[in-house]
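Notes follow once the structure below has been shown.
Only one protein chain is missing; all other protein chains are in place.
Chains here go by letter, A, B and C, matching the order in which they are written, and residues are numbered from 1 within each.
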Amino acid sequence: MNTQRRQAMKAASAWTLVTLVAAAGWLKPGDAAAEDWNKGAFDTHSMDETLKALGGSPPAPSKDIVFFSTPDIAENGAVVPIGIRSSVPKTESIAILIEKNPNMLAAVFDIPPGTDPSLSTRIKMGQTSDVYALVKADGKYYVASKEIKVTLGGCGG
Amino acid sequence: MGMKVGARCIAGALMAIVAGGVMHGCASAPAEPDVTDRAAAMLKSSFKARGQATMDRLDQDETQRLCSEYAGRTLPASTAETIEKANLATIRYPADGKLVGDWKSGEKIAQSGQGFQYSDDPKKSAGANCYACHQLAPQELSYGTIGPSLYGFGKRRGFTDATRKYAWDKIYNAEAFAACSNMPRFGQHHILTEQQIRDVVALLVDPASPVNQ
Amino acid sequence: MMLRTFATGIAATALAAFIGSALAESTTDEIAKYREALQDGNPAELWEARGEEMWTKPRGPKQVSFAACDLGLGAGVVKGAYAALPRYFPDAARVMDLETRLVWCMVHQQGYTEADATKTTFGNGSAHRSDLEALAAYVTSQSRGVRMNVALDEPHVHDMYRLGEKMFYYRGGTHDFACATCHGDDGKRIRLQDLPNLTKLEGAQKAYTTWPAYRVSQGEVRTFQWRLNDCFRQQRFPELEFGSDASIALTAYLAGRANGAEYNGPAIKR
Partner (left out) sequence: MPDPMKIRANLLGDSTEVKVLMSHEMETGQRKDAQGKTIPAWFIQTVKVTHADKVVLAAQWGPAVSKNPFLSFKFEGGAKGDKVRITWIDNHGDTRTDEATIA
């Protein structure tokens, strides 16, 4: 696949989600209680849908966001371990996005001061896909991505 | 090539088991008809028919009986010959003589493990599940190693009538070539249809198949 | 994913040969990493907690707890019990594995009918939970670190072991499969899943001592009864009945082969 186009798509898709999410007022500072679940953000179904909401500039790719204990290949898509650590100063939140899932957004974590911007959890993946770690820090957005392959099981699944 | 190796290796490994058993003080004396018969009877009283998996599946044919009996021991050459001969005689060919179908359909059949389990829909056609045990198209990373790699099957053997016939025969009844092989007898047991066998043959022998790239 | 990878590969045949050999090795490395990453938190602990509560509370028509249930080391003793099962129980005049013994206690001590006790042997989501799986998760967790010590010199167990060994090599069905077809050789795998060679000490030990297990593919804790049941399904056999003699004979054979190894379940697996 064309690498440039791929990179552009990656950045764009993560970015559109940011605008959508930000527009919905979800990643607002101090929203640590998170009592309300943001339906709009979790309802983004496809690349097209998110692309429609495009505007502004994409989040900056950052080497300060790393995946740890996250395998390149998942033996089963139902449970894919994901670890994300951000060393971007003033990290406020970390979101996990899966490009090819029916809904792109898997989870978002608000990180209050005093909490290590590093966490691990497990997510479902319907198929091989890029996974994004989207970080909001000091009001700005940063992103890192990683492809995770999902394999078929034995004995016909 | 490697296809025969599988069965012989298994026989060797089974030998090792008996040795392991002795260490535990639990090896059964060789060939105990009493234990064999009681085990078979116990099996039959411990299962229940479910869906398409009926109780007659526990009834062994002569090949199954012999291969079970000699598991863990060297299969005598004469017994191996008997098994191979009897199975060779079961192989049938299409009336039109056409052995090679469409490799793209063959790839789908090779990927599918559905069929004949009580959990499967008997109305859907069965797969051959080749990738469970063999490497075929190199693009498929998720392949098993119970059988040898078949990548380059046609290319290595030559795109000849003999190769095509061997592929057909082996898929139809692997016991005809390697007594007590681990490979199911896809033709003899009607696991695959005639057309499906053609398609899997194509996956192996068609020069355009990814297996031969 | 398969077809996608496949189609992409066809389009880029130059890449294909490379993918085949080079990636195969890194694939197994990455799968190992995946398994490693799962070890950090095993949801089987949720089953263990539920099972522990069930073990101590009065249950059934007779409102009796498992305090009277003898798993072989005395009434109510759980610690280390699983590592010595299956064993012969004179009160039942039968060799029993953990699950059949739990059912026996439920029927003979707690007053359940056999049908009620075995109503949900294998759970399916929170609406159809299996008490047996939770109880098994708890009891087995209490043998963690204990070496397997099935009494193979006990005549009844010894007989079941030998019958189980025979069954292990019994070929049948439409596909000619026996247990040994997949589990009789070293270093084999089905698709990407490693197949333990259960005929060798090391393989049998590693496999047996990691059941029950939380299966991430199912989101359930599965017991050894389930493991056997589902292997036979894939062997294209009819259905193995829960707690049947054959299931116990095979368990006796495989547990006996694991003797000497440290029990390490419930584990987490694909």
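By definition in this document, a residue touches a chain if its C-beta (ideal position, glycine included) is under 8 Å from a C-beta of that chain, and two chains touch if they have at least 3 such contacts.
From a predicted model like this one, the values you see are computed outputs, not experimental measurements.
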Original post:
Can you list the shown chains that the absent chain is in touch with?
Top reply: A, C
Original post:
Of A:65, A:111 or A:137, which one is in contact with the hidden chain?
Top reply: A:111
**OP:** Quickly run down the residues of subunit C that touch the omitted chain.
**Re:** 40-43, 45-46, 49-50, 125-126, 214, 216, 219
Subject >> Interface with the unshown chain - residue positions in subunit A >> reply: 26, 31-38, 41-42, 78-80, 98, 101-103, 105-112, 114-116, 118-125
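Everything below uses one rule, namely that only the chains that are shown with their structure count from here on.
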**OP:** Report the most central chain, judged by the distance from each chain's C-alpha mean to the global C-alpha mean.
**Re:** C
Original post:
Whole-Å distance, subunit B centre to subunit C centre, using C-alpha means?
Top reply: 26
Subject >> subunit A and subunit C, separation of their C-alpha mean positions in angstrom >> reply: 36
Subject >> subunit A and subunit B: spacing of chain centres that average the CA atoms, whole Å >> reply: 45
Subject >> Touching two or more other chains - residue numbers and ranges from subunit B >> reply: 117, 132, 141-142, 144
Original post:
For subunit C, what residues touch not just one other chain but two or more?
Top reply: 2, 5, 8, 27, 189-192, 234
Subject >> For the subunit A and subunit C complex, residues of the former touching the latter >> reply: 1, 69-76, 78-79, 81, 83, 120, 127-128, 149-156
Original post:
Which residues of subunit C touch subunit B in the complex?
Top reply: 2-3, 5-6, 8-10, 13, 16-17, 19-21, 23-24, 27, 152-153, 158, 161-163, 165-167, 169-178, 180-182, 184-192, 195, 197, 199-201, 232-234, 236-241, 244-247, 249, 256-257, 259
**OP:** Please name which positions on subunit C make contact with subunit A in the complex.
**Re:** 1-2, 4-5, 8, 26-27, 30-31, 33-38, 40, 189-193, 216-217, 219, 234, 270
